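Below are the structure tokens for one structure; questions will follow.
Showing subunit A:
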Amino acid sequence: MAWIVEALASLLLIAGGVFLFIGSLGMAHLKDFYMRLHGPTKATTLGIGFMLVASMLYFWGYEGSPDIQEILITLFLFITAPVSAHLLAKTGLHLQLRRIDVTEGKPVELRPEEVGERPVPHPDKGHG
Partner candidate 1 sequence: MLTLALYITLTLVSTALILNLYRLAVGPDLPDRVLALDTMYINSIALIVLLGLWLNTKTYFESALLIAMLGFISTVAVCKYILRGDIIE
Partner candidate 2 sequence: MTQHLIVLPVVLPLIAGILLLYQRQGIVRYKRIVSIVSTALLLLVSIGLVNQAASGEITYYALGDWQPPFGIALVLDRLSAMMVLLTSVLAVGAVVYACAGDDEKGSNFHGLFQWQLMGINGAFLTGDLFNLFVFFEVLLLASYALLLHGGGKARIQASVHYVVLNLAGSSLFLIGVGVLYGATGTLNMADMAQRLAELPPEREGLVTAGALILLVVFGLKAAILPLYFWLPRAYANAPAPVAALFAIMTKVGIYAILRVYSLIFGDQAGSLTALEQPWVWWFALATLAIAGVSVLAAKDLRLLVAYLVLVSVGTLLAGIGMRTPEAVSALLYYLIHTTLVTGGLFLLADMIGAQRGKPGTRLVKGRPLVQGQWLALAFFIGAIAVAGLPPLSGALGKALMLNAAEGMQRLWLWPLLLLAGLSSLIALSRAGSTLFWRSQRGTATGKKLPREQWFGVIWLLSAAPLLVIFAGPVSHYTAAAAEQLANPLPLIEALMPDAGDNS
């Protein structure tokens, strides 16, 4: 029995690692910011989830009593990770970051009322 748990835990652990790796890989090699955004916010979150399950399994096997405390970390990540992603995307739109040419969709992501007023000269242009 114990070895099944351990094997499962090992498997989940590696799976988690792979997801983390892929998430970061995506962030490293995808072509534009918006695409890079996808990797970490999801793959990474799931990767952590897998690893936490692995950890739970392991400690269950190790201590003998089930303990699902680590669920909480995933819970918090599920709450917070989308916010980071959302705000980052919003920031990217605000800064009008380049996106690769194949991207389809509306030519202007931000509507006029979301862009703000006319640009003004920066007051401390003098030193940066």
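As a working rule, a contact is a pair of C-beta atoms (placed from the backbone, for glycine too) under 8 Å apart; a residue touches a chain by one contact, two chains touch by 3 or more; residues count from 1.
As a selection rule, all candidates are chains of the complex that A comes from, given by their letters.
Because the structure is predicted, anything quoted here is derived from the model rather than measured.
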For subunit A, as assembled in this complex, the candidate in touch from 1 or 2: 1
Complex interface listing, subunit A residues touching candidate 1: 3, 6-7, 9-11, 13-14, 16-18, 20-21, 23-25, 27-28, 33, 36-37, 39-40, 44-45, 47-48, 51-52, 54-55, 58-59, 62, 69-70, 72-74, 76-77, 80-81, 83-84, 87-88, 90-92, 94-95, 97
